[in-house]
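Let me give you the structure first, and then I'll get to my questions.
With one protein chain removed, the remaining protein chains of the complex are shown where they sit.
So that you can tell them apart, the chains are marked A and B in the order they are listed, and the count of residues begins at 1 in each.
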Amino acid sequence: MLTNPYLPMVGEVLENHPETPDIFTLRLRLKEPALANNYSFEPGQFNMLYMPGVGEVPISIVSDPDDKHIIDHTIRAVGRVTRVLQKLKVGDETGIRGPYGSSWPMAQIKKKDVLIITGGLGCAPVVSVINYIVKRRADFGRLVIMQGVKHSNDLIWKDQYQQWAALENTQVALAANQTTPAWNWSSGYVTDLFDEVCFDSANSIAMLCGPEIMMSATIRELLQRGMTEAQIWLTMERNMQCAIGHCGHCQHGSQFVCKDGPVFNYPVVREWFFREGF
Amino acid sequence: MLTTMLTKTLTKTLTKTYHAITKNDLQTLLDILNQSYQCVGPTVSEQTLKYSSISKLSQLPLGYIDQQRPGEYQLLHNTDSKDYFSITTGAQGVKPWLFKAQEKLWTVSKQDGRIQFNSQLTDEKPLAIMGLRSCDMAALKLQDQHFLQQQFQDPYYAGHRDNLFIIAVNCHRSTETCFCVSTGDGPEIKEAYDLLLTELEHDFIIQSGSSAGHEVLAILAQQVTLTAVTEQQALEKQQRLNAAAQQSRTLPDRPIAQLLAHRLNHQQWNNIAERCLSCGNCTMVCPSCFCHSEYDEPELDLQTSHHFRQWDSCFASEHSYIAGFHFRKETRQYYRQWLTHKFAFWHEQYGRSGCTGCGRCISWCPAAIDVTEELAILCQETSCHVD
Partner (left out) sequence: MDKPKIAIHKFASCDGCQLAFLNMGPELLELAAMVNIVHFVEAGMVAPQEEVDIAFIEGSISTEEDIERIKFIRKISRQVISLGACASSGGLQALRNLADGEQWLTELYPEPQYIQSLKNTHPLKKYIKVDFEVWGCPVNAGQIKQLISSLLLGAKPQQTRDRLCLECKRQQRVCTLVVKNRVVKHLVVKHLVVKQQETGQQACLGPITAAGCGALCPSVGRACYGCYGLADNPEPHALSMRLEGLGFIGREIAQKLLMIHSYEESLQKEAQQLSTKQRDIL
């Protein structure tokens, strides 16, 4: 008898924490103990969350892979399903399938400088990486966190950035396109931050998350600063319905983003990346 | 139960032995199959060929032939003809029987705040399908590869595919839109069937290609006379296959995959977009297209919801939609997505092109767009407007 990869498991809401009016972090636990014990994931992977009667949606996992029994998802309530997920209360049950997709190359990057470069709101897929590194600080080299937001008010986890900035051998650089007087970081785009940060380009790995236009501009900067394409990793977003490489929506060149990605080494997707219509 | 090795050896010897049966003997074969299978085959319905349940020889399209041209499908009837299998293809082959156009995946029910998921894997009578052609057989292999031989197996497809009994039929003619010779998939069927029929003027040549096929053939042999194939019959078979190989359409004899992937800004995409309706019919009739979307149908009491999947198309605007953004917005991009996936990227994903030359996308295109013509222009030797 085949296991059915289309069938969700039952997840219980442990916490639904609002980050901003439209961003929230949903903490789930698998209801069935046997399933919960078997569940393991790597930073960068995602789950399909399901609201009964409404539908399924891919959401990346932001919690630490060692915390086996809690699974955190930071979600922006913008779509049909996510707006309903936002209303979940502690103790509610919902559907969850996963984890799916590729993960950040955590094992390969030990002792290296890590650049985390993100654009847009939140960028949940890399928060798990930051937390992962912070928790295992000695295993990695310099940690550089660069984040660009449209408006300074959009930045979530403000305190957390301050805490990260205070860590040893860690640099945080933030930029906002539109700012309020209270903003004490830079103004401009995330790519304007390269003059502020320092890292050893020969011994670094860059991890990118954000709109493709922002990642594309960032890649140009990184290459100009002596990094090779192979040192660049990024996470992509596409329509995903099945998450197991069957439904075809996320086909991007010769990849299916859901199962070959969402985390890619840049050379794998370079040819079709940020091409109009792909 | 035979071991795999033994099955393979046996299959090999069986494919080499073939027999002749009379046309009426096909009724006996249908009777045998209907005992343990739900037997479907080609019938004439809605002025075309459709696969539906068959138990009587008279349900087969005796004397009908199809005339297919770009954007045109017509059946003609010749009352003098003794051929049952002269229609090459209808709009669909075996795909809707395995990868269903609409299928319930599971049901979720709620009671006192607790929810429960129940999958809808059905235990139906195995299917025997009669009449698949070389293009259909090649496409079946592609669908198997996609749904069964990747990282995840699709239990719904597998459920319908398990114990599928295939009576394939060699084509003895081609229609104007056929180009299986050019894709290397026809006209002769060489593998993956349980039984293979070649229709001659007065008889069928029948051969088995699997242990299941051999078993059915053995039962058939008890009820009708399986005669040795005469030299005359073997010659006729060859002549008929040769006739089917006469096809006017071909794919350009150029490295299509590499050329397409690097001609994303070719002027011809715009030219196609002026004619293309973005209706997605090409993807709906394509025997290898696998895109599908999922959706819920909640009961009004909100305690139960049924989760379905259905065929989707890269021509649908929602196909590339996420959170307020469409990666593809216009017909030029939709058509290019379809063609580049099928003829270029498919190679890296599945080791070959996704086209088996059935010509359905040509005949069933309501705007009469001919994929072979478009590819010829897109892959021309000296091509301007190349990026």
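Assume contacts are C-beta pairs under 8 Å (C-beta built on N, C-alpha and C of every residue); 3 or more make two chains touch, one makes a residue touch a chain.
Since this is a predicted model, take the numbers as computed values, not measurements.
Peer 1: Which of A:62, A:81, A:109 or A:206 touches the chain that is not shown?
Peer 2: A:81
Peer 1: Looking at the whole complex, which of B:162, B:191 or B:318 touches the chain that is not displayed?
Peer 2: Touches the omitted chain: B:318.
Peer 1: Write down which of B:46, B:124 or B:231 is the residue touching the left-out chain.
Peer 2: B:46
Peer 1: List every residue of chain A that touches the chain not included in the displayed model.
Peer 2: Touch with the absent chain occurs at residues 51-54, 80-81, 83-84, 87.
Peer 1: Mind listing the chain B residues that contact the chain we can't see here?
Peer 2: Chain B touches the missing chain through residues 46-48, 50, 71-74, 91-92, 96, 101-102, 274-281, 284-285, 295, 297-302, 310-313, 315-318, 329-331, 334, 363-368.
Just so it is clear, only the chains that are shown with their structure count from here on.
Peer 1: Per the contact definition, I'd like the list of chain B residues that touch chain A in the complex.
Peer 2: 105-106, 108, 110, 113-117, 119, 121, 146-147, 150-156, 158, 261, 264, 289-296, 298, 302, 305, 309, 312, 314, 318-324, 327-329, 332-333, 336-337, 341, 345, 347-349
Peer 1: Enumerate the contact residues on chain A facing chain B in the complex.
Peer 2: Residues 2-10, 50, 52-56, 76, 78-79, 91-95, 237-239, 241-242, 244-249, 251, 253-254, 256, 259, 271, 275-278.
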